[in-house]
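Report on the structure given below.
One chain of protein is taken out of this complex; the other chains stay put.
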Amino acid sequence: MAFLEVKDLKVYYPIRGGFFKRVIDYVKAVDGINIRLEQGETYGLVGESGCGKSTTGRALLKLTKTTSGQVLFNGTDLTSVSAHKMHELRKDIQMIFQDPYSSLNPKKRIVDIIAEPLRNYEHLSRKEENKVAREYMERVGLSSDSIYKYPHEFSGGQRQRIGIARALTLNPKLIVADEPVSALDVSVQAQVLNFMQDIQKEFNLTYLFISHDLGVIRHMCDRIGIMYQGRLVEEGLSRDIYENPQHIYTKRLISAIPNIDPAHREKQSAIRHQINDEYNKSYKNYFDNDGKAYQLKAISPTHFVALP
Amino acid sequence: MLKFLLRRILIMIPQLFILSVLIFTLAKAMPGDALSGQLENAHADPKVIAEQRQKLGLDDPIQVQYIRWINHAIHGDLGMSYTHKIPVTDLIGERLWNTLLLAAATLIVSYAIAIPFGVASGRWTNSWLDKWVTCYTYFTYATPLFIFAILMMFLFSFELNLFPSGGSVDPQAVPGTLNYFISKFTHLVLPTLSGALLATSTTIQFLRNEVIDTKIQDFVATARSKGVPESKVYSRHILRNSFLPIAAFLGYDITGLIGGSVFVESIYSYPGLGQLFLDSIQQRDFTVVSALVMISGFAALLGTLLSDIILSAVDPRIRID
Partner (left out) sequence: MMRLIEPLNTQPVNSEEKSPSALAILGRELVKDKLAMASIIILILLLSTVYITSLVLNQDQIVKIDLLEINAPPSEDHLLGTDQGGRDIFGQLIIGTRNSFSIGFLITLITGIIGLTVGLIAGYFGGIADNIIMRIIDFVLVLPFLMIVIVCATIVPKFNLWTFIFVMSAFLWTGKARLIRSKTLAERELDYVSASKTLGTPNWKIILREVLPNLSSIIIVNLTLNLAGNIGIESGLSFLGFGLPESTPSLGTLISYAQDADTIQNKWWVWVPASVLILVLMLCINFVGQALKRATDARQRKG
């Protein structure tokens, strides 16, 4: 039994229109995705903007309704579980949000933000709550005396740490991190990422790491899934994806990673052009008539590619 | 667009239905028979009343009565006035024109004041003009219409003796003569100004904000850099962008206009629908009352319909939502 198994997950948003705002079509934000996660690993979900990464993550946490498919967490199907059971399971699955500004309620003190989950699950006294809040603030590298401050008194990176502290208080097993650093300065990004790796070891966390930044993904993830228009086009170990990309879409994404070394810049630009040409030429071979990706096929025990 | 129109009109059907049911219920709660206005009052012999009720169909099931009433109303039969013993439609027809005249005059004057001042105060923010205009809008926004109308009447009619204090025309004036027109005009001045001066504040504030917002947009800078004179930039772009929304707000505020006309017409004894409404209430002429409520509700529904259409033409986003 896998730790987390997503089976043929679909999330369609209705488009209403015409007479009486009937549903006339769907945005197929997620259109049949399969993912397996083992405990302790970091799985990276990559793709261009609007391909459905966030929707996938939010569906796992039941923040959006799934249209069909299953999300099995330790064997329990989250899509059909009772509200009561879900309340219990929420403790194990937490989320880190992209925007450290809107994800902390500006009207609440840090202590109330960090203690919010405790108040829902554990009935502690005020004193104990404060103690826990202080403890977690120190864990994420912030001064424990600042728990009476408000979010706007912290920088973006500090806020993201507070968001992480809040997610950690319930001792979750799985954390969905939706672009946790993309709103941060490059200089702070590495700091937060390293910190996330540290706590992963400390708490034996499993990450579903969502990003559009292949550099960040490479730094963080053991396995990677490449997403395109609601479907996975390629999945494999980090090595498989970066050194041996098979799908034309993956190739194009990887060729687009900027190269810092000036010596290679020209060479890379040439490669990029070449791949772009190839992409336009062989597009038909990789996508079906509707422009959708095919089913994943194994080309090695760890490496899967969507081929006809 | 066509689909939107159809859908918008279809939405109106249940609204009309509920409105009519509401007024039917109100009318049924009124003493006598407010829908036909033909039931004699309570002093009559109970036998006679019973006979009349029979004849008027007041003992029929309620839905039958409702359908009969609606049927009559659609064919323009709103019953008889108790006190005046003439059909309500005739009674209303006379006053309707007076009210429309007053409303039109109020709107024209209020826009004639609001548009230049709103644009100017948005264009030269923080100038002394802007400060005075803002001050003026604060005061007019806060002043209740009935107090303002009384003060205007006191000042311009009784103290300065400039304009008449009541009526719509001098009863001695002969229709068609120049005197008649002049008299009509002078009678219109105070009621119009009372409503118009207060009505300006929302429009001025809207325009001011609109101008401030548009000022920073690119096309104004572009036009300016192309050498289009400043004043032309404002008159062309900004007004073009804001006129239709302003027109649309008008439609949404018909309810407010009707409420205002009740006050103004009552204070200046101006023979319009508002005064007719109050008179009828006082004389317990409920046929007229329910007809007037129905007409006002209908007018307001039509107003929002028009406004919705105007706004959706200006801003397609509204259509989707």
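Going in written order, the chains are labelled A and B, and every chain counts its residues from 1.
Methods note: a residue touches a chain if its C-beta (ideal position, glycine included) is under 8 Å from a C-beta of that chain, and two chains touch if they have at least 3 such contacts.
These figures come from a predicted structure and were not determined experimentally.
Participant: One chain is left out of this view; which of A:L63, A:A190, A:A256 or A:A270 touches it in the full complex?
Facilitator: A:L63
Participant: Who touches the missing chain here, A:L104, A:I275 or A:A293?
Facilitator: Missing-chain contact among the listed residues: A:L104.
Participant: Among A:Q94, A:T206 or A:T250, which residue is in touch with the absent chain?
Facilitator: In the complete complex, the chain left out is touched by residue A:Q94.
Participant: Taking the full complex into account, what residues of chain B touch the chain not shown?
Facilitator: So the residues of chain B touching the unseen chain are 15, 18-19, 22, 26, 29-31, 138-139, 141-147, 150-151, 153-154, 158, 165, 195, 198-199, 202, 205-206, 209, 249, 252-253, 255-256, 258-260, 262-263, 266-267, 277-278, 281, 284, 289, 292-293, 296-297, 300-301, 304.
Participant: Need a quick check: the contact residues on chain A for the chain that isn't drawn.
Facilitator: Against the missing chain, chain A presents residues 58, 61, 63, 87, 90-91, 93-95, 97-99, 101-109, 116-117, 120-121, 150, 152, 163, 166, 170.
We take it that only the chains that are shown with their structure count from here on.
Participant: How many angstrom lie between the centres of chain A and chain B, each centre taken as the mean Cα position?
Facilitator: Chain A and chain B have C-alpha centres separated by 56 Å.
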